[in-house]
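One chain of protein is taken out of this complex; the other chains stay put.
Presenting chain A:
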Amino acid sequence: MSSCQAGSDEASDEVDAEMTSPIQLLPQDAIHNVLGRLTLRQALACRSVCRLFLDALSCHPFLSSLPPIRLLALRHPRAAAAPHPSLHVFDPSLRRWFRLPLSFLPFQSPSPVTASPSLLYLWVDAAPSPSSTAAKNHSKSLVACNPLIGSYRLLPPLGSAWSRHGTVLAGPDGAVVVVTELAALSYAPGPDRWLKFPLSLPSKPRSPILMGDAVFALCDVGHPWRSQWKLFSCRLRELGSANGWAPLERHEWGDVFDIFKRPRLLPGAHSGRLLMIGGLRSSFILDAPCSTVLILRLDLTTMEWDEAGRMPLEMYRCFGGGVSSPLEVAAAAATLAGGNNKVKVFGGDGKVWFSGKKVRGKLAMWEEEELGKSGGGLWSWVDGIPGYSEGVYRGFVFDAGFTTVP
């Protein structure tokens, strides 16, 4: 602890002590010592107690001492139309939902899409008025912001097609990549402009993710009647080179991709580990239903796969899966054709959430175990999803903190 208020401050204490709360007589760091023990939610609430707390909770040395909170942020399907823009977030440690206001953004139709992980990225209409040229050209812009400190930075505008069809990937150093079927846009804060690169991939990239300084994606190199997935990667600095994208494969992997239906990629809990998640085929026949959701983990150093987790059957049944009898298999195939038991997978950094049309108002959550443990992770339900009850939820991981400035 650093010093008490000394010397002359004690003289003023003699005059004001009777009228002053004890907490107002504490030195700044003593107040920080208490406020620093509050949760993020309580710290926000304490701002409205008095000016002393507002100042203390806005003070940069204090804020920089608070660790970021890892949250799940929802991509609300109607976020852009909400009268009071906000970001619905879930705190896994408290198992509570709350909202971060986005009203500080002076743009129309904000729609959150990803995080870097400590800066939030949203598509916005940056046009000053509906009649402006930009609006007429239906351009959209990405904005990087920190909702906890209310600061933002607008990236150069893009055509609205990029916002409709592109997957936005954001890195911790301000790098942003927007990936579509045929091309990628790359942005860096230094030049403050977008660079466009054609994608030299054999098919539309599925589930691209940014880990470190490389983009990873799956491509279907099979046939229209049967998918055959392959993993590709490309360093950010090599996006524009002809041979930037290269397959990641090992002979000893065998048919690791063939056991999956609709696999997705997510970053693992520890650097250098990548997760592949998808339906585990119950057999290799065409359109075989899935027996559960499987999570495999790839160590990018050793290039070895291991099983990280498998959804419990009783949980998978809630998503409309887990069939066993021939009748159920037939029913499942029909349902599959209708797409009603599709499971949306999102998250990152060792936390994965699952949503499905048949699972209303809640998500399944899987948490990767610590390095060295092999227990299959922790599965649980997350209830009370706010905002809307229809549709299938999507989201991303956001590390909320007070220090990262866009």
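We take it that a residue touches a chain if its C-beta (ideal position, glycine included) is under 8 Å from a C-beta of that chain, and two chains touch if they have at least 3 such contacts; residues count from 1.
Simple rule for what comes next: contacts and distances are computed from a predicted model.
Per its UniProt record, the hidden chain corresponds to "SKP1-like protein 1A" from the list "MAGE domain-containing protein", "SKP1-like protein 1A", "Trafficking protein particle complex subunit" or "Glyoxylate reductase/hydroxypyruvate reductase".
Considering the full assembly, A:Leu25 is the residue among A:Leu25, A:Val256 or A:Val392 that touches the omitted chain.
Of the candidate positions A:Phe98, A:Phe197, A:Trp253 or A:Trp305, contact with the hidden chain is made by A:Phe98.
The omitted chain makes contact with chain A at the following residues, 1-7, 10, 13-14, 17, 20-27, 30, 33-35, 37-39, 41-42, 44-52, 54, 84, 86, 88, 97-101, 103, 384, 386-387.
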